[in-house]
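Of the protein chains in this complex, all but one are displayed in their positions.
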Amino acid sequence: MPTAISPLWIALSLVGVLAGLGVSFGFLLAWTHKKLGVYVDPLVDEVDEELPKGQCGGCGFAGCRQYAEAVATRADVAPNLCTPGGNDVARVVARLTGKAELEVAPRKVVVLCAGVRDDNCSVKHVYEGMEDCDAAALLWGGDKVCEAGCLGLGNCSRACPHDALHIDPHTKLPVVVMDKCIGCGLCVGACPRGVLALIPASAKSYIACRNTDKGAKVKKFCKAGCLACSLCVRACPSAAIRVADNLAVIDYSPCANCPAPLCLDVKCAPHVILPFPGAGGAAVGRPKPPAVNQNEPAAGA
Amino acid sequence: MLEYGALFLSAVLVNNFVLTRFLGLCIFFGVSKSFDASAGMGVALTAVMTIASFLAWAMYNLVLAPLHLEFFTTICFVLIIASTVQLLDVITRRFLPTLHAMWGIYLMLIATNCIVLSVPLINVENGFALGKSLVHAVGAGVGFALALLLMASIRERLQYAKVPKAFEGLGIAFITAGLLSLAFLGFSGMIPM
Amino acid sequence: MTHTPQPGSLAAQVLEAEREPFRGSKQTTLRGLIADGIFSKNPVFVLALSLCPAVAVTSEVTTALAMGLAVVFVLTFSNLCTSLLRRFIHPKVRLPAYIAIIATLVTMTQLLMSAYFPDLYQALGVYLALVVVFAIILARAEVFASKNSPLPAAVDGFGMGLGFLLALVVTAAVRELFGVGRLAGYPVFGADYPPILMIVLAPGGFITIGLLIALFRVVGQWRERRRAGPTTDVPAPAATGEVSHA
Amino acid sequence: MVHSFRGGTHVRHEKQRTAGKPIEPMPLPERLVVPLRQHIGAVPEPIVARGDLVAKGQLLARSDAYVSATVHAPTSGVIKDILELPHPTLGKGMAFVLEPDGRDAWVEGLPIERDWRDLDPDALRELVRAGGVVGLGGAAFPTHVKLSPPAGTVLEHVVVNGAECEPYLTSDDAVMCARAEDLVTGIEILLRITGAVHGHVGIEANKPQALKAVAAAARRLPQVRVVALPTRYPQGAERSILQALLGKWVPAGQLPLSVGAIVQNTTTCVAIADAVVRGIPVIDKVLTVSGAAVVTPRNVLVRIGTSWRDVLAFCGGPTEDLGRLVMGGPMMGVAQNSFDAPVIKASSGLLALSKAEVAHPPEGPCLRCGMCVSVCPMARKPLDFPTMAELHLVSQADAAGILECIECGTCEYACPANRPILQSIQVLKAKVRAARAQTAATR
Partner (left out) sequence: MTSTPAAEPTPPAPVHDERRLYAALLTVAAAPHVRTRESIARIMWTVSATLAPAVAWAAWQFGLRALAQVAVCAGAAVACEAAIQKFRGVPITWRDGSAFLTGLLLALCIPVGMPLWMTALGAVFAIGIAKQPFGGLGHNIFNPAHAGRAFLLASFPVQMTTWTALTTQVDVVTSATPLGMLKEQGMPAVVATFGGPSGLYQSLFLGNVNGSLGEVSALLLLLGGLFLVWKRYIFWQGPVFYIGTVALLAWVLGGPGWFDGDPLFHVLSGGLVLGAFFMLTDMVTSPITAKGQVIFAVGAGLLVFLIRKFGGYPEGVCYSILLMNCFTPLIDRFVSPRTPKEAHA
């Protein structure tokens, strides 16, 4: 115990030790930093901090950090690629990186199939096995006669990190909970059939079919399949709908988002052109079977 | 010789620093998510600890004790360790960038890791000579690495397990550590300290 | 619906220039900082930092309390000092500088405790010296104190320290109560209680904290679900189907 | 010498329903559907048109591509149509619709009796090609391609696979008993074409009559040995039978050529003899029709193109209890989704399995019992694959060597927890291949 030592001595040696340590390590560190240090653009960290960290990959990069690196260091990467972040994040990223501000067009996912097994869509066999769309598709292309239709085993809902998709137990079709969907597109990649698609949240309608067979053939196995009758094409005032490969497709860039869309008024026999509630916060999917059953006689009449 | 062996085994198994003394838990739970990072961390930590123990021993026995500055031990040791780690950080960032990326914030946590500080402190407390200090440091490092690797391999397997939501991540890691520690109780009494 | 900007992010600052939140935190009030420290950023149960003492000194409530108080003291003052000195510390040497500050404070605590509470000092053993390297203290200095003014920094340190203290005391209470049937040394269950010794041993420490973490999470999820209300919880596809066709 | 291979297990063989039963020729059906594609490789071009009259054994389609196989008319009649129809392995495919005229008249000049011993290997190989011979055990790889090893390869062994390790199936057994002489001739031709010096016939010990018959017939060829193999699935897998008979292992990603051997199925050998000696192409197939859900299980000789419906009708039809209709054996066979799919060259059986036969306890969690690991002939760790499929861990699956899996199904058969191991392997394999293709494309 330092009983016999004078306080002055303690203070002096303290200062000495500290100074010695400080100087030697300080030099060592400064030298190694200079010799071996790796430069990291502080901008990357700043941008990274602003991103929502959903790691959804919706921007096209592996994760938020990768997008931050790309947008901070490359001129050709736009600042508005983060869909979950929306306009706010886009504006901040643009400001940080000194790029021109661009609006984010928020997008939502829709289900491009309305074929319900045993109801309006024919089935070719009974599938038994893993609850996995890929697995079902490997066996004779799935149990539906339609080779473009939804398989209903929920790969999309399992891929969704936001709990925005679930399979309706009655229709076996996915249902989107619009206010949970952030438009990341993970479900789109998970679907082996390409039944899911991202459309602008401002859209008013969508065509719930992907089958490119001829109308006469489609009619045989699906009552909810696009017949390529072109009624909707003719109804559209802004020429946003066209029929290609026996399937009507909406191109949303010329679409005027009419307040009362004319395309929804046409007598679409299979009811494949459906209203899209968009950002309204409601769930979207195929209407429940009773609704269709009421419509079917009307369509036939 | 036997004495050194017993000290080493004691530090590795019987008084394992992680499982019976609860030191280095931040790294233990943080890094053990990945097996490869754990292996790297185990080696790095053992190295840092040995170097730091040597420097600390020298500092204490050559500077602090003669000057009767024992109360100054903690501060000095911490500075020594922090600087050693800072060096290691710079070197790995330059030469082993992938390892550096994996270690992430945990490399900096070595600087402020309990094990690294506690080993020199325990050495001083027990009045270990240089040889014993180093054996103790290496033993602590190996014991830590062992626990880390066991934990990492278990957690890799747990990735495939259907762990309940509430336990995911840290919860199950603690339960696992508890059971590991329960198993290590089997060594108790084997080497009297 | 659009993404709500994280309060405290630059986005929020741009949008709500009038409300100036603290850097490195989502909170905007001093009260919020303390609440953060106790609940949403609890150092032990949520951030999983400074776990060593959480297991090591929690076999008794008394030691846990002592350790917790020591940490509250060190954390508050280290944050304060860091914040005061933040303009003078060169970023390249900030880590050793923070450690030096913390180490000084810890040494002071050690000296104080050994002088006035020698029993507790003995009981805490090497763990008291190890307060220097508690990740939570350094993390707060780095993440919060170095970016904010002294008052919020000190409050943040106090809040975090309080969260740590509470986590330690809760853990210790559970372990001491079930492990030996006592609370802070006073018998609770009476003399007939057969102690479940494992709970106060090493494995019991780990397992108790594991269970508390799970409990913390279950309660947190439950609270979140209640706050979110039933609207988003129950998707209403049926209603929408009718609406969209109307 | 112990004839064994890695892994494998004893599988309930269920062969008693048809074992020892003679081969019964089935009368011609009213309509035959002959798919163009019955093999691995290029799709051949039709050389007859709608409305053409064809004779039995007449060439219907051929391709200029080397890796392809010819298609012949199974009987005489009229080509009613060429269109897309159900296919037993591909789902759908272009096929000739042939309406038999009932005369079953051979095309001119067939069959002949050729003295093949005067011909050189190239000519023999050309005859095999002209006969449309493919791997008849199920692989359907064009045989003439298999018989054309790259220049410089030394072939030492011809291994004939008579293991027939698949449960239920007895068609190879029946063929070996009935046509042992032709089988040995086929081996002789193979030895001649390849220049190999040793022939090995491996037959599982549960087929004593076939063993006896083939051994007797092979006595005239001293370089051919007939070996009784212990009954174990998947004995008939290419690597397994090579390991069992030659004690050599074919490395991953390589062909049996790498150990100086080719492997042929017994029925393929008989077909080679038919094609070379008599000029008869592959136009019919011996099928085992079995399972608890068919009224009269039997071994039948059917024309290529006969629909399952007709085959079943010949065997008394299916029962109410039909759970699954499977082409091939129950371990690797393909569940059919249409009664209209036809017999193709690679068909070796048609199983009408009852609901009880395909039933199994519900799927449970993996117990890590290690059964799948110890039975895997390819030394993989199948237990991980279902979880990998569930979590989409494609790169991990690739690293675990999933592409080496031969999909024998032993792991899933042996799994006490009834995990969908093979199906998850199939899903993962598709994803691994897609991922590899993508990496290759971006490079």
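Should a chain be cited, it is by its letter among A, B, C and D, assigned in written order, with residues numbered from 1 in that chain.
The definition used in the following text is that contacts are C-beta pairs under 8 Å (C-beta built on N, C-alpha and C of every residue); 3 or more make two chains touch, one makes a residue touch a chain.
This is a predicted model, so every value here is computed, not measured.
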### Task
Specify the shown partners of the omitted chain in the complete complex.
A, B, C, D
### Query
So which of D:Glu126, D:Glu156, D:Glu181 or D:Glu407 would be touching the chain we can't see?
D:Glu407
### Query
Taking the full complex into account, what residues of chain B touch the chain not shown?
35, 149-150, 153-154, 156-158, 160-164, 167, 171-172, 175-176, 178-180, 182-191
### Task
Spell out the interface residues on chain D facing the chain that's missing from view.
6, 11-12, 167, 243, 249-252, 295, 309, 313, 316-326, 330-339, 351, 353, 357-358, 360-361, 364-371, 373-374, 376, 378-381, 383, 404, 407, 409, 412-418, 420, 422-423, 426
### Task
Spell out, residue by residue, where the missing chain touches chain A.
123-129, 135, 138-140, 143
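Assume only the chains that are shown with their structure count from here on.
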### Intercentroid distance (Cα basis), chain C paired with chain A, Å
36
### Query
Distance-wise, how many Å sit between the C-alpha centres of chain C and chain D, to the nearest whole number?
67
### Query
Where does chain B touch two or more other chains at once, residue-wise?
71-72, 79, 83, 86
### Query
Of all residues in chain D, which are in touch with two or more distinct other chains?
none
### Query
For the complex, which residues does chain B have touching chain C?
19-26, 29-30, 71-72, 74-75, 78-79, 82-83, 86, 108-109, 111-114, 116-118, 121-122, 125, 164-167, 170-175, 177-179, 181-182, 185
### Task
Flag every residue of chain B that touches chain A in the complex, lowest number first.
63-64, 67-72, 76, 79-80, 83, 86-87, 90-91, 93-95, 97
### Residues of chain A that touch chain B when the two form their complex
1-2, 5, 10, 13-14, 17, 21, 25, 28-29, 32-33, 36-38
